[in-house]
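What follows is a single structure, written as structure tokens, with notes after it.
Note that one protein chain is taken out, while the other chains of the complex remain in position.
Chain lettering (A, B and C) follows the sequence in which the chains are written, and residue indices restart at 1 in each chain.
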Amino acid sequence: MRRRITQIILSTVALLLIASAFATRPSGDDAPVLTRLLAFCDQHFSVWFSVLAVFAFTLGGVNLMKTHWRKVRDRAADWRYSLITLVSFVTVLVVGLAKFGGPPGLQGDVTAPDGWLTGIFETVLSPLHATLYALLAFYISSASFRAFRIRSTASTILLASALIVLLGRIPFGATMTAWLPAPLTFLRMEDLSLWILKVPNTAGQRAIMIGIALGVVAMAMRLIMGAEKGQGGRSGE
Amino acid sequence: MSAYVDPQTWNLLLVTIVLCGLIAWGILRARRGDGIRVRRFAALAEVERAVVAATEAGRPVFFVPGVRDLDNMQTVAALSVLAPVAAQVARRGGRLYVPTSRSMVMEAARDICRDAYAEAGRAYLWDDDQVSYISDDQLGFVARVDGLIERQRPGLCLFMGYFASESLLLAEGGHHVGAIQIAGTASPVQLPFFVAACDHTLIGEEFFAAGASLEGDRHMLGSLRGQDLGKAAAVVAILCGVLLATLAEVTGADALVRLHDAFMDIFRTG
Amino acid sequence: MIAAVHLSTDLTVWVSALLTLMVFSFLYRDNPFYKVAEHIFVGVSAAYWMVIGFWTTLWPQVIVKLLPAASRVTSPEATPGPADLTALAPLALGLLMLCRLVPSWSWLGRWPTAFVIGTTAGYGLVRYIRSDFVYQIRATVGRGLLPMADGRWLWQESLAALVILIGTLSGIVYFINTREHRGGYGRIAHLGLLFMLVTFGASFGSAVMARIALLIGRFQELLGDWLGLLS
Partner (left out) sequence: MNRIADILVRFESLDRRWIYLVMALAVTGALLSGLYFPDRPSDVVRPVYEHIEALPSGAPILLSLDYSPSSAPELEPMAEALTRHALLKGQPLCFISLWPTGNNMIARVVSRICTEEFPDAVEGRDWVRLGFQAGGEMLVNSLRDSLSARYELDMGGTPLSDLPALASVQGLGDFGLILSLSAGQPGLKEWILYAGDVLDVPVAGGCTGVGAPQFFPYYPLQLVGLLGALKGAAEYEAALAEGYPDDMPPVMRATRGMGPQAVAHAVIVAFILLGNLAILVARRREVGR
């Protein structure tokens, strides 16, 4: 029974939204009830979805606290680090919900320039975010060193296309091929690299896109028809 | 009719009906028990072998189901790969860790793994904390997962689902501890990194098909047949369109131009 | 060019510089400093998301809609309108979602999940068919293989159209999964794979620029704001 209700909710919501994409926009109160219902769903479901996204953040936050609290309570390995997570979580939560700093009381925007949350964002979150990403600069250099080897036709193609795009993006590449005469200018590095992006890259991307679009349609159909096992396992039902 | 259906959308409606119809037909036929075979994926053949190798070496298996929520089709597909993988690991008595970045995904993954261990008669080996929620923030998530990989030293890392820039961070992290790495994603942006840094990669739609071929799930197989018919339709449509467009452009004949316009009206945009 | 070191006296600059170095230390190997940074990050970011979600979305979309007077709390000059009871629906769904926190009620959490999945599936289906299927077929067909202008044959456009056509079609063939890649058919599929490798190489090359840009950003802050070396 429980499982059936879940399935009914899913299928109904999905079918209503699919139908709403093709429905005539209701104009005035004498429009058919069906089109007005579909317009209502189209308008409100995406708002409800967004609200649920916030509840999901909350669920995530509470789960995180549960996990780390348990570690601290049981003095599990590395529990001191978990304590750091707990403290930073609670601090930011209090600072943010109470809107410390910034305009008086709860007024104004939570991200006001002189608010404490903005301070934490700029001094802690922003450098951590940016530096973790910057690690990628190192990783991508070691990965390209490792991955771009001439082993087979396939890897040679991968290498050639990467090198042309790499060189096309910097002045060095342009200088290298600037001597090419007029009829051959399309072979100049910067133009060649744009051509690769615009032509063969478009073809490859498009094949992937069309495949994925069909994959999305199929997944949606399986979900609507109740033929998808992936979501949620089988226990507890 | 136009009181209900927006006449501007007839062509889109037609394409939608055809595609959904093909897929529904595939699923319904499979329900009646039509055998469908999926082509062999090298990446999947490796999974089983790698699970054995990792377990024998006493090293755990990491399964990362992407960084998006259950509303993302790729996450759903990842979980359908997780089910058979969990079963394989459970049968060999190995350890499986599933770090997640969304709480709903965590709940779903816990259900799947608990079931798999129970079905293998090894419920005593399972601890719910092996599926953990880390952070909704993708970088907070990847920072922690890379740390975990470094410390737990898995023998096999599976990265399945939607990934963003964390793909390379994860794959280089796994490579550093010498894990066998198998990835599957339909995020075109991240495929290059997985292709370059992992041992095997399921590309785009292969990934959606992977769950089906592992589980032998009839519904999945049926919808794959439908999808393939959809692809064949796309090929035919493009070929017809190109032929008509080329002939119309070169000859300029009135009939051809009108035929071309009528045909391309199905793919009208805007 | 290279000025003398002028260390910053701003505490916030020091904090962010130290956090930056703590993360970079992972490049050498895992260490306690990195672990501290990692755990701060996890806590701060989870709470930041919750706070932002609460004030930007939950507050206006649920609380103010149900209790319009609440809008005075954040902007005193606002004029509250009538209550909008449709906001009860997402609130109810949200509370059901939180039921997952209580093991014996967690099954109730599947209903909001079903709503979320249903919404994405419903919207996604049509949007993907339109943008990534119909539009792409139209774009591939374009003006055919022999586009002309003023009676002249545009050979460069022609070549591009041909390459895109071959690449797209063979790529689609590669993704047909219910048929083994053998014989002539297999060769077409293989050609599709080669096209995708060009795509992946191009993506990789393009990504290098993205990653280096981030590194430059960090170094600018370390060398400029913290050490005062950049003019």
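Keep in mind that, in the parts below, a residue touches a chain if its C-beta (ideal position, glycine included) is under 8 Å from a C-beta of that chain, and two chains touch if they have at least 3 such contacts.
As the structure is a prediction and not an experimental result, all values here were calculated from the model.
K.L.:
Could you tell me which shown chains are touched by the chain that is not displayed?
P.N.:
When the entire complex is considered, the left-out chain reaches A, B, C.
K.L.:
Give the residue, chosen from A:23, A:86, A:137 or A:223, that touches the chain omitted from the document.
P.N.:
A:137
K.L.:
Can you say which of A:125, A:157, A:192 or A:218 touches the chain missing from this structure?
P.N.:
Candidates A:125, A:157, A:192 or A:218; residue touching the omitted chain: A:125.
K.L.:
From the list C:34, C:123, C:195 or C:226, pick the residue that touches the absent chain.
P.N.:
Checking each option in C:34, C:123, C:195 or C:226, the one touching the absent chain turns out to be C:123.
K.L.:
Determine which one of A:67, A:107 or A:177 touches the chain that has been left out.
P.N.:
Residue touching the chain left out of view: A:107.
K.L.:
Could you pull out which residues of chain A are in touch with the chain that's been left out?
P.N.:
So the residues of chain A touching the missing chain come out as 42-43, 45-47, 49-51, 53-54, 57, 107-111, 113, 118, 121-122, 125-127, 129-130, 132-133, 137-138, 140-142, 144-146, 148-150, 159, 162-163, 166-167, 169-172, 190, 194, 197-198, 201-202, 205-206, 209.
K.L.:
Name, in rising order, the residues on chain C that touch the hidden chain in the full complex.
P.N.:
1-2, 27-28, 48-49, 52-53, 56-57, 60-61, 64, 71, 74-75, 77-78, 119, 123, 127-128, 130-132, 135-136, 138-139, 199, 202-203, 206-220, 223, 229-231
K.L.:
Just checking the interface: what residues of chain B touch the absent partner chain?
P.N.:
For chain B, the residues touching the absent chain are 68, 139, 162, 164-165, 187-189, 269-270.
What we mean here is this: only the chains that are shown with their structure count from here on.
K.L.:
Of all the other chains, whose mean CA position lies farthest from chain C?
P.N.:
Most remote chain from chain C, centroid-wise, comes out as B.
K.L.:
Given the two chain pairs A-B and A-C, which is bridged by the higher number of C-beta pairs in contact?
P.N.:
A-C
K.L.:
Roughly how many whole angstrom separate the Cα centroids of chain A and chain B?
P.N.:
About 16 Å, centre to centre.
K.L.:
Hey, how far is the Cα centre of chain A from the one of chain C, in Å?
P.N.:
3
K.L.:
So which bits of chain C are touching at least two other chains?
P.N.:
Touching at least two other chains: 23, 26, 35, 37-38, 41-42, 45-46, 48-49, 97, 100, 106, 113, 116-117, 119-121, 124-126, 129, 133, 137, 140, 165, 168-169, 172, 175, 196-197, 199-201, 203-204, 207.
K.L.:
Give the residues of chain B that touch two or more other chains, as numbers and ranges in rising order.
P.N.:
Where chain B meets two or more other chains at a single residue, that happens at 12, 16, 19-20, 69-71, 73, 76, 103-104, 107, 134-136, 139, 143, 188, 191, 193, 195-196, 203-205, 224, 227, 231, 234.
K.L.:
Using the touch rule from the top, collect the residues of chain B that touch chain C in their complex.
P.N.:
11-12, 15-16, 19-20, 36-40, 69-73, 76, 103-104, 107, 134-137, 139-140, 143-144, 146-147, 150-151, 188-189, 191-193, 195-196, 203-206, 209, 221, 224-225, 227-228, 231-232, 234-235, 237-239, 241-250, 264, 267-269
K.L.:
Applying the document's contact rule, which stretches of chain C touch chain B when the two form their complex?
P.N.:
Contact set of chain C toward chain B: 23, 26, 29-30, 34-35, 37-38, 41-42, 45-46, 48-49, 97, 100, 106, 109, 113, 116-117, 119-121, 124-126, 129-130, 133-135, 137-138, 140-148, 165, 168-169, 172-173, 175-181, 196-197, 199-201, 203-204, 207.
K.L.:
Touching residues of chain B toward chain A in the complex: what are they?
P.N.:
Contact set of chain B toward chain A: 2-6, 9, 12-13, 16, 19-20, 23-24, 27, 69-71, 73, 76-80, 83, 102-104, 106-108, 110-112, 114-115, 129, 132-136, 139, 142-143, 165, 168-169, 171-172, 175, 186, 188, 191, 193, 195-197, 203-205, 208, 211, 215, 217, 219-220, 222-224, 226-227, 230-231, 234.
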